[in-house]
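Below, a portion of the complex is reproduced, with chain positions unchanged.
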Amino acid sequence: QEIKDVTLRQFGTGVSNLNEVAQKVKEDLGFTLEMTALDSDAVTQRAATQPDSFDIADIEYWIAKKVWPTGNLQAMDTSKIANYGKIVGIFRDGKLTPESTIAQGTAPHTVGFTSGPGGTDFAAEETGWMTLIPTIYNADTLGIRPDLIGRPIESWTELLNPEFAGKASLLDISSIGIMDAAMVCEAMGEIQYGDKGNMTRDEIDRTMAIMTEAKRAGQFRSFWKTFDESVNLMASGEVVIQSMWSPAITAVKSRGIPCVYQPLKEGYRSWGGGIGLSSSLSGLPLDAAYEYINWYLSGWVGGFLMRQGYYSAVPETSKAFMSPNEWGYWFEGKPAAEPISSPFGDVLAQPGEVRDGGSFHERMGHVACWNSVMDENQYMVRKWNEFIAA
Amino acid sequence: MRTGHDLELVHVTKRYGDAVAVNDVSHLFRGGSYVCLLGPSGCGKSSTLRMIAGHEGVSAGSIVLHGAEVTHLPPARRGTAMMFQSYALFPHLSVRDNVAFSLRMKGVDKPARHRRAGELLELVDMARHADRLPSQLSGGQQQRVALARALVTDPQVLLLDEPLSALDPFLRVRMRAELKRLQRELGIGFIHVTHGQDEALALADEIVLMNDARIEQAGPAREIFNAPRTEFVARFMGGHNVIALPQGRFALRADDVRLAPEGAEAVVRAVEYQGGHVALTARMAGEQELLALIPEAAFFADPKHPGDAVRLAWDEGRLHRLHA
Amino acid sequence: MTGWLLAAPLALVLALFLVAPIAMIAVVSFWTATEFSIVPAFSLENYQFLLGSGVTWRVLLNTVKYAAITWAITLTLGFTVAYFLAFHVRSQAWQTALFLLCTIPFWTSNIIRMISWIPFLGREGIANSALLSWGVIDQPLDWLLFSDFSVILAFVHLYTLFMVVPIFNTMMRIDRRLLEAASDAGASGLQTLRHVVLPLTRPGIMIGTIFVLTLVMGDFITVRFMSGSQSANVGRLIQNDIGLLQYPSASATSVLLLIVTLMVIGVLLRLVDIRKEL
Amino acid sequence: MDPRPRSFYVLATVFGLFLLFLYGPTITIAILSFQGPEGGLTFPMRGASLHWFRDLFEQQAVGDIWGSFGRSLVLGLLVMATTVVVSVMGGLAFRKRFRGSGLLFQLVIASLVIPSILVSLGVGLIFTQAGLPIHWATSGFGAQLTWTLPFGLLIMFAVFNRFDPAYEEAARDGGATPWQTVRHVVLPIIAPSLLGVGLFGFTLSYDEFARTLLTSGSRNTLPLEIYGMTTNVTTPVIFALGTLTTVFSLLVIGAFLLTLRIAARRRARAGSDAGRAV
């Protein structure tokens, strides 16, 4: 049996589960990658409950916190990862630069390592056995329609500003949504959290009470659950301010609709994704999977993702797959020298424009918290459910 | 002699698309008389009746009731009432409510309309069953309820479309006597559609025999039976032979044919016992078949069987000349 | 004996895929869950939380509200349409053709039919643009989309046919002579409708009602899409729980929905004998 | 023709509006699917092209439309065949009373009225708890049957209610065995209805969303894929897909009607009077 006969089944959210990647894998490595895209709840569900339905899970770190203890994924030997040493610090010791402070929430490095092969625990430091290989991450903030708002937006509090009643939106993924809500409540000065990534029941109750009240008052136009929903809401003018993901803003802009990824004084809420391997994977397919991971980190995918506005776990390797103009615009926060276009050919920025939020370090250095799973997760989930149903 | 409520059809035509169901029919239905509309299937009887009732538009011509043109009036304002072929009783209403239906539509209050319904149910001897649903009644009982319902509006003319066809033969004979009695007691006109000759003969003061969208012959029952104008009438009414002679075609009543030693030679084809009579079909020379209705006693004194040779005779005077 | 043999496959399918799953739901509703798996331990916690939360009752009420409003509208609309087809269209060919015309959209994916309202009703959608350009309004109407209005609209759009078909079917079986008898008795069109057609169409109405109520009460995606997740019904509650892997809690809510549905339908089934009406 | 009453025009208008209401969204998306390459999900149109249809046949950014279409097609055919066979058997069984027939009938009705998501949830739970793989062709297939079988069976009830048992007696009189009776008499006579059951089974399955949601396993059926697309796709390609599925449904109905037509014509030809004097 040859490696090119191998078929690996990967699933994940639409963000990174792109068919272009599968195509390129076929070209570069010869084997077949089958992609299934789901929303993040479905992703969690499948990773946690149907280990036989996939070989590769493309999931987020906070999801890993739920999934890893089930033993559905296997630990990965970092010695087999060629570019392990070049992975940014966030995913290894949690620090972007040696002097960075670690943000609240489920920072990727806290769930990035396990004690060894077969481990279902999390290790506090690098052990040589990774739970997920980081692939993609970003810092999120509010997206706005400057043309419809017409004034500067500086704080998370604006999300609940009655000025935008019926024109605001929030994402309906409990673990992330509650963080955005917490950012808002904290900015409003209503609640002071111990750790937004690990709230107490009381904090949860108070947060949800504020949000529920806003919802009843008709603050929200809609909730969204996937990337493209948020794009559609913004692009169609249904919503002028909402929690949003950076590439989603890129997508809105690519339609010629003004949209700003608004840096806020309270900082960003950040997330990171990675690839995990099914515990049932072994032999040739496992080798293929490692080959795939090494290929993933070798730059092409990184470039592909960075040109959409995400960050690569190994930015250095991606640089080779981007023009200096692109690298400057996307990574270094420099004004574009020539028009910037997405991998799909849409023009995203004209010469002279600067990326919202500035450079990589500017952004990732202002992370206020990470997407996370709390100890009171189940309670939070129920409360969130109530909030959605309220 | 015309009484109150004559009904007149004046050059009435009914077309369905290209097909002509009733073709330029004119006829005067005398008030207070029992008229049977008789004819083979599809000849236009129901269409005629339904035009009179107002359930079918008139393509051409007009309908005049008691001197007033009613051609375009809605059914309820014509002074006619209709009794439908399979009665069309409202299945969800009790017998009483069925009968009282049109009073309810008029806004008559409950006690009054129930009283009136009760009277009519008495008339048709159904008062006992006033609380039943139609599905709990036998065919004959349903028929009476339908009658009561039609009569509750005090119509000048009652229209009946094959009112007896859903009953078994035994009941049919009984119910037709009741219909006749009722008509005489009420003194209003009945127009009754049927395709049974015996029914028409038994009931009708006047028979209107239709064929092929036209009236073939109209007149008192006895006249139709004894003096059929055309071969069609003679054949349709039954009990007649049609004989082709050099002088033309003639009708000869079957009960005028007898077995006689000196008659025409013939071979028996079929023998049918009919109670008081025996119907004997025999073939004469020239393929002419002749039906003879022979009194039982006479026949069984010397019974014949199919294949036997017989001689048939009749009085020349009983031959009745046909027009077509 | 042969009866059983012939019915066996049916019974088997229903036992495996209906009875067992529902029983499973009932059992699981007493289990507990961790974040990612369910734990078979007897607990009333799910019900305590469910029945103890005001939201549950509000959502239940909302579910019933959607069902009731949708029912009233689909009934009126469905009855009118069926009445037109059955009694006002004269030739049978036309009847069949128009009826088919009504059923064709039914063969298109429900989800696509549903989301196709969005470009229509949105703030910058066709409806608003048209109204704006005609000068009927000077502000886009927000309540056209992501509102109870849009939810009900989508329900009506999706499910009116389920009223039309059974009502049309019963109407077609009404003996036309009954209508003539009514007009003979001097009933006006409305009186005929009220006193003859309506009572005789009741079984069809009941069957249509059963369809519409079950579909609306069990729905979860129409509400999600058309309300922009701003409203909820019980189905949404269940789906949220499922999405969050809270199967026991989802099961408990399911049991609640099942009980409510079966109660409503049970009452309706007492009023109509489905087998006789076919 | 008699003049139409005024109510006819009122009702005809209502009916026309109803049709517009039914078709409006479908037509909207049909138009939008011809957007130019720059076009978005809403009006105004930016150019007109077949771009999005072409796009549909190319690799999508996410998902696998044609794979899921293929699965839906296969699943639809499977469900169709099973529904026809099981419903006919069930219909035959129910013509006589047998022990438990009342209970089974109630189960059938329950299967019809129990909200889809409960079946989906229950079947999913059973399969995971029993350690069976969840797959569209096993759990998905079974869950869909609980929806198509009641419909199939109810249609068969309607058919057999109108089926004159004298046909079977005549066949037995002619020496036909029970199997021959079914094969040579019952089945040919009810064949057109069977086509109907099949068509119904196929479309119900082909369009089924809720019952497949938790029972299809790792591979999506078309409705699930479309559901995914509604949240994952931001281009008119989804409208192109909608238009295409509508066209496909129309083709299926067309094929069905044509089959009926040809069958009827073949029969009629067997004994026409053409060219013969009567």
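Letters A, B, C and D mark the chains in the order given here, with residues in each chain numbered from 1 onward.
We take it that contacts are C-beta pairs under 8 Å (C-beta built on N, C-alpha and C of every residue); 3 or more make two chains touch, one makes a residue touch a chain.
Note that the coordinates shown come from a computational prediction; the quantities given were computed from them, not determined experimentally.
Just one of each chain type is placed here, yet the complete complex contains A x1, B x2, C x1, D x1.
Convention: only the chains that are shown with their structure count from here on.
Chain pair with the larger contact count among A-C and C-D is C-D, by C-beta pairs in contact.
For this pair, subunit A with subunit B, the centres built from the Cα atoms lie 90 Å apart.
If each chain is reduced to the centroid of its CA atoms, subunit C and subunit D end up 18 Å from each other. For the pair subunit B and subunit D, the distance between mean C-alpha positions equals 52 Å. Annotation for subunit C: residues touching 2 or more other chains are 122, 124, 242.
Contact of a single residue of subunit B with at least two other chains is seen at no position. For subunit C in complex with subunit B, the residues that touch the partner chain are 175, 177-178, 180-188, 191, 195-196, 199-200. The part of subunit A that touches subunit C in the complex is made up of residues 39, 41-42, 44-45, 48-49, 66-67, 69-70, 166, 169, 172, 174, 215, 220-225, 236-238, 373, 377-378, 381-382, 384-386, 388-390. In the complex of the two chains, the subunit C residues touching subunit D come out as 1-7, 9-11, 13-14, 16-25, 28, 77, 80-81, 83-85, 88, 98, 101-102, 104-105, 107-113, 115-120, 122, 124-126, 129, 157, 160, 189, 210, 214, 217-221, 225, 235, 238-239, 242, 247, 250-251, 254, 257-258, 261-262, 265, 269, 274-275, 278.
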